[in-house]
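One structure coming up, written as structure tokens, with questions to follow.
A single protein chain has been omitted; all remaining protein chains appear in their positions.
And then subunit A:
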Amino acid sequence: MANNKSWHTVCHKNDLLTGAGVCALVNRDEQVAIFLIDNRRVYSIANWDPIGQANVLSRGITGDEQGEIFVASPLYKQRFSLTSGHCLDDDAVTVPHYPTRIKNEQVQILA
């Protein structure tokens, strides 16, 4: 699987706002929610909220729970770890997460 993955350049760093998310479309129909934290760390998880059943995670509020960085779904407020995709409020739920980097001011996702 890993072999099929590649780095996608999706936007400029300036398209991101610290603490907020945007959504990028990769591999034809894969929606990825990208978040900039602290103006330097960048994280990506799937945009699909498996609990709310809609593509909305990029529009959630970010924060931290004892240092664990998360985004809370704007639909029913479940929190998803930005580092693992794990749902902090429901152990049975995990969303895909994507390695993400900023290279030459460009935001890149491995997907």
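FYI, contacts are C-beta pairs under 8 Å (C-beta built on N, C-alpha and C of every residue); 3 or more make two chains touch, one makes a residue touch a chain; residues count from 1.
The rule we apply is simple: contacts and distances are computed from a predicted model.
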| item | value |
| --- | --- |
| From "Nitrite reductase large subunit", "Putative aldouronate transport system permease protein", "NAD(P)-binding protein" or "Dihydroxyacetone kinase subunit L", the hidden chain's UniProt protein name | "Nitrite reductase large subunit" |
| Residue, one of A:V10, A:I45 or A:C87, that touches the chain absent here | A:V10 |
| Positions on subunit A where the hidden chain makes contact | 10-11, 15, 17-20, 22-26, 29, 31, 34, 37-38, 48, 52-56, 59-67, 69-70, 72, 74-75, 77, 79 |
